[in-house]
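Okay, so here's the structure we're looking at.
Missing here: one protein chain of the complex. Every other protein chain is in place.
For chain A:
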Amino acid sequence: MTASNTRPGTTGGADVPGPLHGGPDDDYTPEQLAALPREELDRLGARYDGVEILHVEPGPEPGSALEKRAVRQVGTMFALAGLSAFAFVVVYAGAGWFLPNWEWQLGSSTWSVLYTPLLGLTMALAFTFFGVGLVLYTKKLLPHETAVQDKHDGSHFDRVTTGATLVGGLHNSGLKRRKLITRSLAFMGGGLGLMLLAPLGGLIKNPNRGNPLGTTSWAEGVRLVRDDGTPVRPGDQEPGSLETVFPAVPGGNRQTDAATMLIRLRPSQQADASFRAGQEDFGYGDYVAYSKICTHAGCPVSLYEQETSRILCPCHQSQFDVTQGAKPVFGPATRSLPQLPIAVDDEGFFVARSDYIEAVGPTYWNRERI
């Protein structure tokens, strides 16, 4: 390692450590260290790290019944872990080879249902046996020692000397005096910061262009169709029933804000039905159509309880009364479900008379202004 080396490319043989070299190597010569037993060396090193080993309770006596027992336990755990791991591999690789196929089939045999549970079980057993074996090893076979490590507070010396280095560097840079540099640096920092943030501007889009939140695909003469595209005519529904309808436009049944509930009121419901001001004629006979998108958080309100005329949103349990213009009667929703004005076209199918007259879905800051 350190034999005098005068070959080209070396420092020319100047192989003498400087005056700051040293530390514990000066206190202990290799000969002294070589004479120390391993336990002493361990404690010596620990002491240099601020650790004092107070007490060591040795593990079980070698060859004792206690040790044999512990070794047997730990060995069993490790063996079981290995067994489980191999079982995992056999199940994983063997399925579809010498074991039945693993792929899940509708109404399939028990095997494909058991495949994932078996994998999970064998993997869990492998890890857990390994872990338990390791803990048993530590607890039953390793010596128990109690060590104390010193906790040092910050050193005043370190603070003062580090401070001197930092302040010295700052002083030497002369930034305090060279105002032109600090000012131009600040200017540049601002510019660079803005420049690096600017590309995020690509994310920004104007939500107020064309009122996308306030309009849907519903328009005058657009038919009300079911999810499968079939149009609806009066008399298709039982009184008291609800059907989800969509605008008859391409992709209308997947639009996020167009889903509408077409409800046929029972005569008793119709008798005491009330509507929002100016919307008394939005229905058609005993049919009314309300937006399915909750005015609270936008979930589709879906659960219609005929007896109470209430529609429940399963997300936050807002409840709307269809006989009162779909007014919210319980829960966190604040606004009625918007009502779609409907009529019947020449062929006798339901059509919308216009788009919703207000924005459907959740409330937002400038909703009333659009």
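We take it that contacts are C-beta pairs under 8 Å (C-beta built on N, C-alpha and C of every residue); 3 or more make two chains touch, one makes a residue touch a chain; residues count from 1.
To be clear about the criterion, contacts and distances are computed from a predicted model.
*Asks:* Which listed name, "Grasp-with-spasm system ATP-grasp peptide maturase", "Cytochrome bc1 complex cytochrome b subunit", "ABC transporter substrate-binding protein" or "Sigma-70 family RNA polymerase sigma factor", is the one UniProt assigns to the chain that has been left out?
*Replies:* "Cytochrome bc1 complex cytochrome b subunit"
*Asks:* Of the listed residues A:149, A:162, A:182 or A:230, which contacts the missing chain in the full complex?
*Replies:* Reading the full complex, the residue touching the unseen chain is A:149.
*Asks:* Go through chain A and note every residue touching the omitted chain.
*Replies:* 1, 29-31, 33-34, 37-38, 41, 45-46, 48-49, 51-55, 57, 65-66, 69, 92, 95, 102-106, 116-121, 123-135, 137-138, 142, 144-151, 153, 203-208, 212-213, 227, 244, 246, 253-257, 259, 292-293, 296-300, 302-303, 312, 314-319, 328, 330-335, 361-369
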